[in-house]
Structure formats: C-alpha cells, structure tokens
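And now, chain A:
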Amino acid sequence: MVYFGDLKEKKGKIHINKDRCKGCGFCVEYCPKDVLEMSDEFNIKGYHPPYIKNEDECCYCQLCETICPEFAIFVTLKEKEEQREKGESRP
Partner candidate 1 sequence: MKKEDQLEEKNPMEDLLRMDRIPHIWCPGCGIGTVVTSFTEALKKSKLDLDKVVVVSGIGCTGRVAGYVKLDSFHTTHGRAVPFATGLKLANPELNVVVFSGDGDIAGIGGNHFIHAARRNMDITIICVNNFNYAMTGGQVAATTPLGANASTAPYGNFEFPFSLPYLADAAGATYIARWTALHLRRVTKSIQEALSKRGFSFIEVITPCVTLYARRNRLGDGLNLLKYYYDNSEIHHGADTRTLDISYQGKLVVGKFVDKEKPTFLDAMNKHLGKVLGDKYVLYGRINDDRD
Partner candidate 2 sequence: MKKVKADPKGVLTGSHYLDGDHSLAEGGLAAGCRFFAGYPITPSTETAERFSERIPTVGGVFIQMEDELGSIAALIGASWAGKKVMTVTSGPGFSLMMENIGLACMMETPIVIANVQRGGPSTGLPTLTGQQDMMQVRWGSHGDYEIIALSPDSPQECFDLTIEAFNLAEMFRVPVFVMTDECIGHMHEKVVIPPAEEIELVERKWYTGPKEKYLPYKPDKDLVPFMIKAGDGYRFHTTGLTRDERGYPVINAECQDVCVRHLIDKINKNADKIIKLEEEEIDNAEIVVISYGITSRVAIKAVQKARKAGIKVGTLRLITVWPFPEIRIKELAKKIKAFVFPEINCGQIVLEVERCSWGQTQVIHVPHCGGWVHDPDDIFHAIKEAAK
C-alpha cells in the first residue's frame, strides 16, 4: 500500500459481542480485507459467531459495524487503544 506524504493507514481494533451474534455472515462476506471468518464454536444461543482471522489487515472501514443487524460488532481506532494502554491522552 503506497501512501503519500504523512498519510498513514488506519488500523482498527475489532470488538465482537459473541453472544449477541445470530450468525448471519454479513460481516464475514463483506469485509473488504477478509479479516473475519465464521468460527466453529457456539455462542449462548447456538449460533456460530465470527472470529478475527487477520486483525492486522483491518483498515477501520467500519463496514462490519454498519452492516451488522444485531449491533454485535464494532471497530475502534487502534491508535486510540495503544495510546490508552500507554496512558497518554489525545489532544
């Protein structure tokens, strides 16, 4: 991926609420970076939730967050996560 100047690619951290998922597969199918995959495990209702296959590929497009009908998956910007872990605050 070539970026011009100071442009950096965004990285996303994916949060999946496994028990809310109903296994529809929309997020897996439409993720542009193939980050997610349906798992074989069962959640509390008997559905197969997705699992994160390639977290590093996630580019924070937030498509999975918008498409999920169950509000069960969302993405946060990874810089924010790393900075919080380091204890810094954003300006």
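List of remarks:
FYI, a residue touches a chain if its C-beta (ideal position, glycine included) is under 8 Å from a C-beta of that chain, and two chains touch if they have at least 3 such contacts; residues count from 1.
Candidate selection criterion: all candidates are chains of the complex that A comes from, given by their letters.
Small disclaimer: the values here were computed from a predicted structure and weren't measured.
Only one option in 1 or 2 touches chain A in this complex, and it is number 1. Across the complex, chain A meets candidate 1 through its residues 15-20, 22-26, 29-30, 47, 63, 65-71, 74, 76, 84.
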